[in-house]
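With one protein chain held back, the other chains of the complex are shown just where they sit.
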Amino acid sequence: MALDTVAIAQANPDATQPFAELGLKADEYASIKKILGRRPTSSELAMYSVMWSEHCSYKSSKVHLKQFGEKAVKSDALLVGIGENAGVVDVGQGYAVTFKIESHNHPSFIEPYQGAATGVGGIVRDILTMGARPIAIMDPLRFGPADAPDTRRVLPGIIAGVGGYGNCLGLPNIGGEVVFDETYIGNPLVNALCVGVMKHSDIKLAKAAGAGNLVVLYGAKTGGDGIGGVSVLASETFESKGPAKRPAVQVGDPFVEKVLIECSLEIFAEDLVVGIQDLGGAGLSCATSELASGGSGGMKVQLDKVPLRDPSLSPEEILMSESQERMCAIVEPSKIARFLEICEKWDVTVNVIGEVTDGNHLEITWNGELIVDVPPRTVAHDGPVYNRPLAQPAYIDAVAKEVIKVPIPSTPDEIKATILKLAATPNLADKSWVTNQYDRYVQGNTIQSQPDDSGMVRIDEKTHLGVAVATDANANWSYLNPYQGAKLALAEAARNIATAGAKPLAVTNCLNFGSPEDPGVMWQFAESVRGLADGCLEMGLPITGGNVSFYNQTGSVAILPTPVIGVLGVIDDVRTRTPMSFDRAGLDLYLLGE
Amino acid sequence: MAKIVVDVMLKPEILDPQGKAVAAALPRLGFSFAKDVRQGKRFEIEVDGDPTPTQLAEVEKAAEKLLSNPVIENFTVRVEK
Amino acid sequence: MAKIVVDVMLKPEILDPQGKAVAAALPRLGFSFAKDVRQGKRFEIEVDGDPTPTQLAEVEKAAEKLLSNPVIENFTVRVEK
């Protein structure tokens, strides 16, 4: 096995490297060389390739997402804004709430149960990482037509996966969506939202400050999960021997995550960490480079200290592994003993894998050999930025001209038939066949869940303070007019909060689109972002975070533009909420608005 | 009457949370024999008479299509008397 | 390195909804071979070297105490190479 070290990279500058197979463009590879002043080692190449991927670097969306910050009104409620693992808002009484949506679309297409399950697991760790106790989840879902074979293949697993993982974590599922449309054949959307609560003083950030502080990896052992892509590297470094089979599928262990949550909350309560980051996409590559660039600037990591589930993993693979249920914490040496003790109480695997340093080097060694030496910022934040071409697709004008005559029912019989027909469509029909597979009672604080328009949970039993969350997206509107579609989805989600009696406070989003390399899709995306930013400005709501999922398409057919908008609201006394149902006879009915 | 047995196990490289939990529980009960435990599924399929080669081929197909998930699992088919 | 296999099946008199669901799904996929299907668990236990009789006796005990629930399940233990 040939280990590619920094020394070898220097001595052997012209070795050919499989950057294209790893998804890097020639100019991206060239700029890595320029940053380093030499060719990257295979481990460095692995790190850059995954951190500069669309998924991690937002290279196609960044230029548009900027508006969320630029247009935003100043909000006193915003405690932590975009950029951290999840935004945090003040909800009063010393409480802070954090919430975020993420997508796990592609993994759920490949392995529906595990894809959906690990999607829930990932967003829950994001929330936990902020220092918060996760208190509820929601799951906006999209499928092909209900009777399509692809839907039959993916739907049961996705629902069971969301439920299996969320139920086992003890998180009430307080809402979501199930929508069917042709364009989601082969591209189911699995978006998962999590809400967490903490005291202001408990907010944690992803930064590795303080030279001499320890880098601690805790949670599950590292396996070969989700590194199908880097096998090309392994096969190069392993010469022609070829690597063992590497699964592209991540498998979740919700029990380990539940224990990890309780263990972490106990660690937070004793104020034992300086900074913390969960390991999600891009695993250790992401956690080490983000922690280092968020803090003092440098870090030394001994990669051979990472506990492995599969001892045959190469250093490149360990850096890329997306094994679930892991966290990386920065701990002062004086607090490490107590940290280890709490991990032992919860039977959580824990290892010190490195330390924070001054300066600007992320140095990773493998059995004493230096295999990575990079400025961490260049990995985590200085990825490429694209201003992709956009063009309004031709269909926009065509559909705008189209006049569709919808027959309006007028006789009682016609009205009855129409209502029955509508009620029987999968999109409008009762969703309890889904929601009955989710625990909505656990934690004992659920005030509203299905079938209400927004979910609501109590966060203080004595004062009755609570939060409400709603998610909405209307992809048909967004298809016809992406600018207005995003605004309408925002307005609908905010209305769903307001009608429950809560005050909208903050916005998160998950932007699901086709390929950014298609100018038409890119235009839909840009318009949606513009609409959402303008809508938030008009409503005076800050956007606290979100997620972009591109490449949701089969061949050249993209999904409908699906910007899922989540709005969080606060309610001072959950007992005053207004539920959706009419709970007694004799009430008056009013219609508000025009 | 014969019995066809289909054993379905997670592929070796795939995490097996159940097997791991069992492996961790055994020593707590004083059992120290296990280096590793993997947990899978066993299907016992009853067929009329001795299974024919065609039948076994069908079972293979069913194992691939329904009884296992080829993305994460392997299976074996055999006849038990 | 040897493998000890413990198969755990629901007792015949206990209803097996999973097996029933498989048996019902097979004909829908065009498979007609099954008269009945039962679904159980298979544990593969890795031990160092060839299992000794004492080890096997221990596995029997563990199977009875932990791996199966004698109220509803039967088990068998065997060595696989």
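Just so it is clear, A, B and C label the chains in written order, and each chain counts residues from 1 on its own.
Note that contacts are C-beta pairs under 8 Å (C-beta built on N, C-alpha and C of every residue); 3 or more make two chains touch, one makes a residue touch a chain.
As a convention for this text, contacts and distances are computed from a predicted model.
Colleague: When you check the chain that is not on display against UniProt, which of "Hydrogenase expression/formation protein HypE", "phosphoenolpyruvate--glycerone phosphotransferase", "ABC transporter ATP-binding protein" or "Phosphoribosylformylglycinamidine synthase subunit PurQ" does it turn out to be?
Modeller: "Phosphoribosylformylglycinamidine synthase subunit PurQ"
Colleague: Which of the chains on display does the removed chain touch in the whole complex?
Modeller: A, B, C
Colleague: Kindly state which of the options A:P311, A:G368, A:P407 or A:G444 is in contact with the chain not pictured.
Modeller: Looking across A:P311, A:G368, A:P407 or A:G444, the contact with the absent chain belongs to A:G444.
Colleague: Pick from A:P40, A:P107, A:G121 or A:G164: which residue touches the chain that isn't shown?
Modeller: Final answer for the missing-chain contact: A:G164.
Colleague: Pick out which of C:V5, C:L66 or C:V79 touches the chain that's been left out of the picture.
Modeller: For the chain that is not drawn, the touching residue is C:L66.
Colleague: To test your reading of the contact rule: which positions on chain C touch the chain that is missing from view?
Modeller: Against the missing chain, chain C presents residues 10, 13-15, 17-18, 21, 66-67, 69, 71-72.
Colleague: For the chain that got dropped from the picture, name the residues of chain A it touches.
Modeller: 160, 163-164, 167-170, 253-256, 258-259, 345-347, 432, 435-447, 458, 461, 574-575
Colleague: In the complete complex, the non-displayed chain touches which residues of chain B?
Modeller: Listed in rising order, the touching residues are 17-18, 21-22, 25, 28-29, 39.
Assume only the chains that are shown with their structure count from here on.
Colleague: Centroid from C-alpha atoms only, then distance chain A to chain B, rounded to Å. What do you get?
Modeller: The separation of the two C-alpha centroids amounts to 35 Å.
Colleague: Starting from the mean Cα coordinates of chain B and chain C, work out the distance between those two points in Å.
Modeller: A distance of 8 Å separates the two centres.
Colleague: Using Cα averages as centroids, what's the distance between chain A and chain C in whole Å?
Modeller: Computed from C-alpha means, the inter-chain centre distance equals 39 Å.
Colleague: Can you pull out the residues of chain C that are in contact with at least two other chains?
Modeller: Residues: none.
Colleague: By residue number and range, which residues of chain A touch two or more other chains?
Modeller: In chain A, no residue touches at least two other chains, as defined above.
Colleague: Provide the residue numbers of chain C that touch chain B in the complex, in ascending order.
Modeller: Residues 1, 4, 7-9, 19, 22, 25-26, 29, 31, 33-48, 51, 55, 58-59, 61-62, 65-67.
Colleague: Would you tell me which residues of chain A are touching chain B in their complex?
Modeller: Within the complex, chain A touches chain B at residues 110-111, 114, 220, 223-225, 244-247, 249, 251-253, 255-256, 309-310, 323-324, 347.
Colleague: Taking the complex as given, what residues does chain B use to touch chain A?
Modeller: 10-11, 13-17, 20-21, 24, 69, 71-72
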